[in-house]
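Structure first, commentary second.
The complex appears here minus one protein chain, its other protein chains still in place.
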Amino acid sequence: MHDLGALSDTAFLIASTIKVLVAFVVTLVVVAMWTLAERRFSAFIQDRLGPNRVGPFGLLQPAADGLKNLLKEESSPGEAAKFYFMLAPMLAIAPAFLLMAVIPWAAPLPTPWGLVDMVIADVPIGILFILAFSSLGVYGLFLAGWSSNNKYAFLGGLRASAQMVSYEVSLGLSLIPVFMLVGNVTLTETVWVQQEGLGIWFAFPLGLAFFLFVIASFAETNRLPFDMPEAEAELVAGYHSEYSSMKFSMFMIGEYAHLLTQSALMATLFFGGWDIPFWQGDDMRVIAPGVVEGAEPAWWKSLLTFFAFAAKTLFFAFVFIWVRWTLPRFRYDQIMDLGWKALLPTSLAFIMLMAASILVLDTLGLPFGLGYGLILTAVNLVAMVLFFWVLDNDRILAGASARREVERRPSEDEAVVVEEPEEPAVPTGAGV
Amino acid sequence: MLTESLILSGILFAVGVAGVLIRRNAIILFMCVELMLNAVNLSFVALSQEVGIEGQVFVFFVMTVAAAEAAVGLAIIISIFRLMETVDTKDFNLLRW
Amino acid sequence: MAIGVRKVRRPESGTSYLRAALKGMALTFRHMVDPRKVTQQYPDEKPNIAPRWRGTHRMEVHADGRPKCVACGLCPTICPANCIRLVPGEDDQGNRYPIVYEIDEFRCIFCGMCQEVCPVEAIHVGQDYEAAEFTRDRFVYDLDRLMAQDHPVTALWDPSDPLSE
Partner (left out) sequence: MTFYSLLWWVFAALAFGGGIGMVAGRTPVASLLSLVLTLFSTGVIFILLGAHFIGVVQVIVYAGAIMVLFLFVIMLLNLGHDYQPDLRRAGWIAGASVACGVLAWLIMRTFTHETTLVASGGGMTAAQAVEQHGAVGAVAMPMFNEYVVGFELTSLLLLAAIIGAIVLAKRRI
């Protein structure tokens, strides 16, 4: 127990203002950089180099893009509902940034004026706050599609609302096992339980929930396997077909900010947040203003934990990019099937399984700690194997085309079996 | 803020009633009903400050009922629209479908 | 050469989606870390163009600076895009020379027939591709401009191998 003194009211206000400013600016800068990262990584995946001419390694490309978008002509369709057309980009961008307010990003920082929490607002309803605001994100997309008065934009908006409502359910349900282990819904508490309470990151005892959360996050951010709302090949650009210049930019910023917050959430909820693994020196929590339980806070610990948090977040943000440039888009009915027929029942079953396991372990009187976590990990492992065994290989659920193929499957001797082609070597020296 | 909240709840309820009386679009009628439910929720929550947490439990139940009502109501509207090609209550003049 | 068609068995059912997805992810990751990239850093690093590349024209000149063109009128006749304007003239020794010789490079389709048909090897299509101007009329190359071009000319065929075998 370390009492470092609470902040006075004035100091609290100043600290909060600084935190808000820093969080906002850092998020904006990382968002800008991540648009570049997306283009660079996608280029690398496709054996290209990507934008590398503006500044060193192309680092100033986002600035150039921003400038271009600011100076471009702003067009709006003649029959658009003007007010809503203006409102939509704002609605798209606001919830993504608001989510950053409740995510703790480092260990508490001791200052001469008292202890500063490294989270803007440690609200008592942390995760629910996140669910609430990510559920409001759909209005921006829908409104953009509707107000453009363009049939493709409209279809994009329609798809966005259907998809986000469907996947929100799984997103929320996949978090319930986390609540059950934490016994609370605040994010700081979640980090603490992963550090000390259970002593193991939730990705291990709740791996299936993490998997479902990742899938639902992709759907919520409209990233590629689930980018039905903007599917270029089908809907021009979906809900933002009619947007140009800075308004279009705001949709992009909103998308990437959403991506970052979802990555930060994955890190916080399932990978220990700012926890540095295998090191007890950073296991601390604020139990009252200025009072810390566990290890002693220090400025260098705050810095290190911040780097740990940033590394985890950026890793998941990278996974978003990686998956986007690997997997093809789902068909619309497949998305709905996956959401309602696979993710929803699985998350419900997993909640039941975890609740039952926790009840059994508590009845047996096992102390809440590492052993507890390991047993849950074993249970989770069984659940994951079962899940993939059931869902994979069309054993129980199968796509329509697979069913059709079963009906007209040729006899075995008729099948032409040729081995898969070797992976083609990287071509060199093609045209300009 | 208790009295103010209760008054706000009353005003919102009255606005909902006005909507039900004035509008003819079935979907907007539904939304007005939601607003009335919401106004009631507000007075529950305001009173739970003084009386006890049970008010908030009731709000939870009211929300569940509202969700169920919205699902069934919208399904009815969709099937009426398929038949009538309109959602204007003025045109709902048949007692059969 | 016959094109080899390789039939790949891609069963729609009984496939492990998870394994397939992971395989795809591994493939893209391998490509991402692969240092071999195909991008050419164009302005810094010029592409190798083929010897038969046909770009904007140039006019050969005599040692005394006159154009080699004898204004025979074959190139405007054969030009399929009708982009060459030639007004022939005759000096006091009876030598024909072009008074006006203009090529509209916008209309030109770079077929190279003018070069093929020229009896005195005066007009050539060149190995040039960086034709950018700020106005459209700058793309009508007049005689002085054509003579001032100094890029290498196109080898329409290899003289030692006329059938390009």
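Going by the order they are written in, the chains are A, B and C; count residues from 1 in each one.
Following the convention adopted for this analysis, a contact is a pair of C-beta atoms (placed from the backbone, for glycine too) under 8 Å apart; a residue touches a chain by one contact, two chains touch by 3 or more.
These figures come from a predicted structure and were not determined experimentally.
Peer 1: May I ask you to name the displayed chains that the omitted chain touches in the full complex?
Peer 2: It touches the following shown chains in the full complex: A, B.
Peer 1: With the missing chain put back, one of A:Phe44, A:Tyr139, A:Phe350 or A:Phe387 would touch it. Which one?
Peer 2: Here the residue in touch with the unshown chain is A:Tyr139.
Peer 1: Out of A:Asn184, A:Ser244, A:Gln334 or A:Thr377, which residue would touch the omitted chain in the full complex?
Peer 2: With A:Asn184, A:Ser244, A:Gln334 or A:Thr377 as choices, the missing chain is touched by A:Asn184.
Peer 1: List the residues of chain A that touch the chain left out of this view.
Peer 2: For chain A, the residues touching the absent chain are 79, 81, 84, 123-125, 128-129, 131-133, 135-136, 138-139, 142-143, 146, 149, 154, 157-158, 161-162, 164-165, 168, 172, 184-185.
Peer 1: Considering the entire assembly, which residues of chain B contact the chain that has been omitted?
Peer 2: Missing-chain contacts on chain B: residues 1, 3-19, 21-25, 27-28, 30-32, 34-35, 38, 41-42, 45-57, 59-61, 63-72, 74-79, 81-82, 87-88, 90.
FYI, only the chains that are shown with their structure count from here on.
Peer 1: Counting only chain pairs that touch, give me the topology of the graph as line, ring, star, complete or other.
Peer 2: Contact map by chain: other.
Peer 1: Per the centroid of Cα atoms for each chain, what is the distance between chain B and chain C, given in Å?
Peer 2: Comparing mean C-alpha positions, chain C is 72 Å from chain B.
Peer 1: Please compute the C-alpha centroid of chain A, do the same for chain C, then give the distance between them in whole Å.
Peer 2: A distance of 50 Å separates the two centres.
Peer 1: Centroid of chain A to centroid of chain B, CA atoms only: how many Å?
Peer 2: Taking the average C-alpha coordinate of chain A and of chain B, the gap between them is 34 Å.
Peer 1: What residues on chain C touch chain A, complex-wise?
Peer 2: Touch residues, chain C against chain A: 6-9, 11-19, 21, 24-25, 27-29, 31-34, 36-42, 47-48.
Peer 1: With touch defined as at the start, can you tell me which chain A residues reach chain C in the complex?
Peer 2: So the residues of chain A touching chain C come out as 41, 43-50, 322-323, 325-327, 388, 391-394, 398-399, 401-406, 409, 415-418, 420-421, 423, 426-432.
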